[in-house]
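Heads up, one of the protein chains got dropped from this complex, but the rest are sitting where they should.
And now, subunit A:
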Amino acid sequence: MTQQFYVSPEQLMKDRADFARKGISRGRSVVVMSCRDGIALVAQNASPSLHKLGEIYDRIAFAAVGKYNEFESLRQAGVRYADVRGYSYAREDVTARGLASVYAQSLGAVFTAESKPFEVELVVAEVGRSQEADHLYRLTFDGSIADEAGFVVMGGAADAVVGGLRDTWSADVGLADGVRAAARALAGAATGTAGDGDRSGTPALDPSVLEVAFLERDPDTLRGSHRAFRRIGGPELEIVLQGGQEN
């Protein structure tokens, strides 16, 4: 008969948290940034098809770092939640707050009850009609939820990227400028020149390792669509990234 050793609850939770943190810190970083004309989502992602950023609903997007299978199942569950809710109530009754709180419950339940916590960190972003109405909810592996202002960085080199962005971000930065600042901070953190990645010359911004999406503030007037989420890729991303180097 095997002997069950006593493990204190504190130790158990700490071990689980350390395990999840270790998994998340291996991943590459994601930046979600509230800008003047929308919310910019920028991820380091070499794959053009395995997305870290996704559309949830009209004005809500999802960004994640960590294990792909785990956050992908959470993303699909979020899309189902939003579509069922929007179909049975009305489209404007789908809110990021509601989704973030069900995500928090689900992550919290997995953290305490399952044999292994989710190794993921998420942001649920909702673009408002004005910048004050933007919401960025950060959810961590244990189900804790934070309502962030300005910008959020998740993933391995998060602290270095935050350092690189802190000076460049301001509330009236535009989407394209925001993407360039985020891309520079991500590239700077990856090469170890964090903190002044935007000033130490201009490191070449490689669009092939970036995944970029916008939540546009006024998609109705821009594109005649109620869906604010738009992926920026290919030639358009190159133009966005080059815009800063000409200045």
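Keep in mind that, in the parts below, contacts are C-beta pairs under 8 Å (C-beta built on N, C-alpha and C of every residue); 3 or more make two chains touch, one makes a residue touch a chain; residues count from 1.
As a convention for this text, contacts and distances are computed from a predicted model.
Asks: So which of "Methionine biosynthesis protein MetW", "Glycine/betaine-binding protein", "Branched-chain amino acid ABC transporter permease" or "Proteasome subunit beta" is the UniProt name of the chain that got left out?
Replies: "Proteasome subunit beta"
Asks: Looking at the whole complex, which of A:Q76, A:Q105, A:S170 or A:Q242 touches the chain that is not displayed?
Replies: Spelled out, the listed residue whose C-beta touches the missing chain is A:Q76.
Asks: Decide which residue listed in A:I24, A:L41 or A:I56 touches the omitted chain of the complex.
Replies: A:I56
Asks: Give the residue, chosen from A:S88, A:S130 or A:T221, that touches the chain omitted from the document.
Replies: If we include the chain that is not displayed, A:S88 is the one touching it.
Asks: Even though one chain is hidden, which residues of subunit A still touch it in the full complex?
Replies: The missing chain touches subunit A at positions 49, 51, 54-56, 76, 79-80, 83-84, 86-88, 227.
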